[in-house]
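Have a look at this one before I ask anything.
What you see is part of a larger complex, with each chain still in position.
Chain nomenclature is as follows: A and B, assigned in order of appearance, with residue numbering initiated at 1 for each chain independently.
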Amino acid sequence: MSFFMNSSANQTVNMQNMAMAEQELDMFTDLFNRIVSSCHEKCIPKTYIEGDLNKGEAVCIDRCVAKFLEVNKSVGAKLQQISGAGPNA
Amino acid sequence: MDFTQFNDAERKHLQRMMEQKQMSDFFKMYNTIVDRCFNDCINDFTSKAISSKEASESCVSKCMDKFMKHAERVNQRYAEVGAEMMGGPK
């Protein structure tokens, strides 16, 4: 029921895998949006004196993204340790 | 939700749907924990070397543990109080 034949290629499309791939993709998009939002909060002052990123902001963003992904990694490791089946991050 | 209103085929349909949502709910909760613990624990971006790495890792680790216990407890109460309040005995 969750398989169908692709007429052009005669290959089956596993709809369940497609749904899982879509959810994984959505998770990465959600993660990206959260990083954009959190690092904007942490690194960009709300007084907009110039439209460009200055040196300090740029450096802050780089570290912020790296640290966010590190937290992501340790949470992932712990969740996998607990549940035995976390996302493969 | 009152499942007695549905026939077998519909219940099967709903169950498949709920199984699929489970994974996306898990992903969402996972990102929520990361977001929350990052924002509560990581506030120093002056050095590239995570100078206080141990300290921040320890904060992240405790934050994560606490968040999960928190969500677990909310889940228990939500089930109890919610059942009492919304459904009530039929």
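Basically, a contact is a pair of C-beta atoms (placed from the backbone, for glycine too) under 8 Å apart; a residue touches a chain by one contact, two chains touch by 3 or more.
Every value quoted in this text rests on a predicted model; they were computed, and no experiment measured them.
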Counting every copy in the structure file gives the formula A x3, B x3
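We take it that only the chains that are shown with their structure count from here on.
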Suppose each chain is reduced to the average of its Cα coordinates; what separation in Å results between subunit A and subunit B? 17
Using the touch definition from the top, list the residues of subunit A that touch subunit B in their complex. 19-20, 23-24, 26-27, 30-31, 34, 38, 41-43, 59-60, 62-64, 66-68, 70-72, 74-76, 78-79, 82, 86-87
Interface residues, subunit B side, partner subunit A - complex: 20, 23-24, 26-28, 30-31, 33-35, 37-39, 41-43, 45, 47-48, 50, 56-57, 60-61, 64, 68
